[in-house]
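Omission of a single protein chain aside, the complex is shown with its protein chains in their original locations.
On to subunit A.
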């Protein structure tokens, strides 16, 4: 039983950074690299969803878009990072797009990106986690990570969630 148990953030960061470097040797460009990281996250997300549902709410799955988003924003974030995500917003321009923002993602704390890879966002790993959770609850979506850094929050990251047509139609 690992609930509430902790590992050191440095151990995680060493591992994570090695995973990025491993992936980097096998990809053609930034998009590929992010895809690989997202795959890493996807496998984590699938399992974390099972664990979280099993613990939190009698294994009931969300059926409404807003319900699942709130679940990710609060319950999932809490069980992964010990805190609720900083914001959940609906896009003004597109009905099928939502955004979850973390001002200071803990897993990126020790990850720095060299200049030549400045468009790369290691948050792709988180995007993969969220995509798996959505998939696991039958909300097909594409999730991408974007840096939304500001002076106040230099590592701020936003996940853009774009739902599949099939989800929006029901």
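As a convention for this text, a residue touches a chain if its C-beta (ideal position, glycine included) is under 8 Å from a C-beta of that chain, and two chains touch if they have at least 3 such contacts; residues count from 1.
Convention: contacts and distances are computed from a predicted model.
When the listed names "Ribosomal RNA-processing protein 40", "Trafficking protein particle complex subunit BET3", "Exosome complex component RRP46" or "2-oxoisovalerate dehydrogenase subunit alpha" are checked against UniProt, the chain not shown comes out as "Trafficking protein particle complex subunit BET3". From the set A:26, A:115 or A:170, the residue in touch with the chain omitted from the display is A:26, counting the whole complex. Across the entire complex, the residue among A:43, A:64 or A:90 in touch with the chain not shown is A:43.
Think of the hidden chain as still there; on subunit A it touches residues 2-3, 5-12, 14-16, 18-19, 21-22, 26, 39-41, 43-44, 47-48, 51, 79-82, 106-107, 109.
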